[in-house]
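Omission of a single protein chain aside, the complex is shown with its protein chains in their original locations.
Up next, chain A:
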């Protein structure tokens, strides 16, 4: 019995358990005690009891004091230690004011750029999310042959299509509403108050589907035949802050509309944000059912709110099939088909090439800016790490002394981490201030209405994550590397960082300057591109001309009188009318034919109707032929074409050529070309001008635009009031809300100017950040070589020699960056320019300037430190030790 007992040992599993949880320093004594207990129990009791007791003892050791996972908080005074860490960090920060400033400020700038871009991207991605039925709303688009062998996609449909779709799919469609395609800007008035306002004309189901937030009235406010919903801001303009529901407003000084409600202004990132009111589509098209069953006039947009769980692709195919059976000949011939475009894609995925969806320019910018943001932030982070690392090498001695005094490695690590945390935190706080200061400016430049994200939890979460990440990465080198030093080596100063330590730093400098140089090249090219478009001949003279949009139904009857009276004041040189503004490319018709035309030719022409005097008012330049002559009755059958049209028609002798015009919606007629004018840039100045044909106004039913060329010898402050007086006498119901044509023209550059100014801003920051980093690094290098410089000086080196010595390395790095940056930016910019019809060249001097600029900035930055080190008294640097 005793023998067998000798071979019994404590239960293995229990021993393992104990070993797993117990503190290492306690393991020996505890295991010993438990063994003793076990064998003493075994002597008196059974093996089972002894084993059970062993388990009991092990489990009873599960106490906080014995767990290895519980730090022994009393082994040293932690609070004091952390306080000490902060104190030392703060003293370091104060001691090296220059470095700290460069470090913190550089990082803060990087963060603020990243934040601004992040907010911008967020805003872009959240387009139209304001509408509650965001997921269900789709627009019906059409694709068809564009007459040049390609497929074009457009938004305007016919009312017949809308009505048919609505009636055919009652189960899948929650609601469908049609909207007048072309932007309408009538004059809305309440008594004496009259304003020209952009508005949307739609069917009464629209406001509900778009989930307008009503302040007064309901979304059903358009049920009444002549009714209108006002935006909060328009309502405030017209009615102060009273409740206008039930009152009337006048549209274009003619019809009274009942105000059915007031809705909260739509946010700027909604498709309908331009609209200051919603009114009924039938005001434009008529109330009759026939008006909503037209099949040859593509003038409305169709929006559908789908029922839940409807398969979009399937419905898309069904709709296309259904509508196809109702097509007229033209639609059939062009291979027209319809498809659905969901609301979430409206803003960022809405460009097509040959019927296939391509990356929209908006999406490209989201990516481009996103990339710039990440790069700038990366630059700043790299700088931050670089400087922290460079500086920490100076602290090898400190580490040595701390270690000799008994510092544990863990303590050193936490010291370095706390330091980098403190810096990052300071940078983050500064960046918040910068964000607050810059946001209004940024909104204006970027054309956004972004609000500061102070109460968005994700923003703070992101911020905290960023701080921790940056602090960890920036602090990791000193924390991991410096803390591993043998104290003796570190103190003796035999510590060599060698070449390998400086290589990553060099790579980072090259990386930084590559980005900076690429951004410089990009910015110059964007500005070149804008300039290239600005330098194009406009074809007319926007300067000194004002435009008035149609505002009153009486205008038609009074326009000749108006023209006569305005000319009588002597304040205007010429007055003319046209059915479309000179800054728009509306009015397209096909059906032109002429002798010698390619029989397959079926391109549309931009067609406008102009009055006598229009040519003088806008100052068109005739290349051949003449303007319409009011005294020639035959000019009613004459046309003027532009240079692009001349090229399209391929005529050798255009004047006198007969052109047959058969638009389909009225009988065919023959016209004679009497004049050819230079192309007028009416659309985007970055696109080729369209082929266009001008007809003489025949007292048609059009509301028309008026163009007045002011007398150049009289100042505008004198001539405008005189013209206004005449205008108000003849048309008292219409506001004299003129635009200077050159303002309108310049607005066409807005998008590009926006890119230009944002790009300039980011570039400037990138350069600044890179320079700050370089400045800090060169200072560090100069300081490391103080002794060397001292000895060289003593041995007779001149200041120039020393300057060369110190600047050479960095200049070389920047030259390498040039060679990396130039091909990259060339490719990217070539791709960007390919999207434009009118484009600048990638001039060699752009690259030269960027490269030379970067090198110059580098030399200046580095020289500052180099010269400072070179002219220092060598005695000072050599004496110390």
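The working rule: a residue touches a chain if its C-beta (ideal position, glycine included) is under 8 Å from a C-beta of that chain, and two chains touch if they have at least 3 such contacts; residues count from 1.
Basically, contacts and distances are computed from a predicted model.
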Chain excluded from display, named as in UniProt, from "PadR family transcriptional regulator", "Aspartyl/glutamyl-tRNA(Asn/Gln) amidotransferase subunit C", "Glycosyl hydrolase, family 57" or "N,N'-diacetylchitobiose transport system substrate-binding protein": "PadR family transcriptional regulator"
Among A:63, A:97 or A:410, the residue in touch with the chain that has been omitted: A:63
Candidates A:14, A:34 or A:446 - the one touching the absent chain: A:34
For chain A, the residues touching the chain missing from this view: 28-37, 39-40, 56-57, 59-63, 65-66, 74
